[in-house]
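What follows is a single structure, and I will ask about it in a moment.
What you see is the complex with one protein chain gone and the rest in place.
Here the chain labels run A and B in written order, and each chain numbers its own residues starting at 1.
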């Protein structure tokens, strides 16, 4: 069994949901060398997150941003952690609702996602800056 | 270290939360050949999802359906992605809240879940059709 790992960064994206499938496979081209295996993408932050969802219509990603802004409101007077801006505590909560990693099987040298699946970077801060990731793939 | 992988389909289930632990272990009987390892189940869709929760009382699964229907309402006029039916955009959102995979350790040839844990297929569409999965297990 082989294992490959790469750390990579993506420059700042604006708040919202962004497709990064291409950036992930570009960062770890050795995915192609694995016939049967697994790939994990991990984000090293607590106010941005990763999920898998529809890769086609961009309005899906806009509706994600709209929904989570309603579901996790800013400026709730009950927040105690509010020194870093009104978008900060909601960003932490959204990050845990989505999760800090995605795991995708590898089959015949490719990520075995469905036709409509893509990897989303979920940027929950207004100005989150560049983000760091670790992508790891293993198998044979 | 060994690795096994299988693609399988499940026929359409009605909208709601369904126990599929038996279907998963049936699809990959080689789990029995792994003493210490890991199993991942991945769903290749963006409007259905997977989670682990209580395997006993069916009212838990009914309450999941009730709760998420309230938490992610249909027909929000702010949805832009609404061409595929009122259940479509909420299905995408619920799918990311639950996640597209579950990961379970293998111990002594069995999924090392707790007594009350089972794998749920979360069908978020009214008519989702058959669903495709990839189950992968590795270890020694």
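Just so it is clear, a residue touches a chain if its C-beta (ideal position, glycine included) is under 8 Å from a C-beta of that chain, and two chains touch if they have at least 3 such contacts.
Note that the structure is a prediction, hence the values are computed from the model and not measured.
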Which residue from B:6, B:30 or B:117 sits in contact with the chain not drawn here?
B:117
Pick out the residues on subunit B that sit against the missing chain.
1, 36-38, 51-54, 57, 59-60, 62-64, 66-67, 70-71, 97-99, 102-105, 107, 112-117, 120, 138-140
Positions on subunit A where the hidden chain makes contact:
1, 3-5, 7, 40, 42-46, 71-72, 76, 78-81, 89, 92-93, 95-97, 99-101, 103, 132, 134, 136, 138
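Here is the rule we go by: only the chains that are shown with their structure count from here on.
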Give, as an integer number of Å, the spacing between the C-alpha centres of subunit B and subunit A.
20
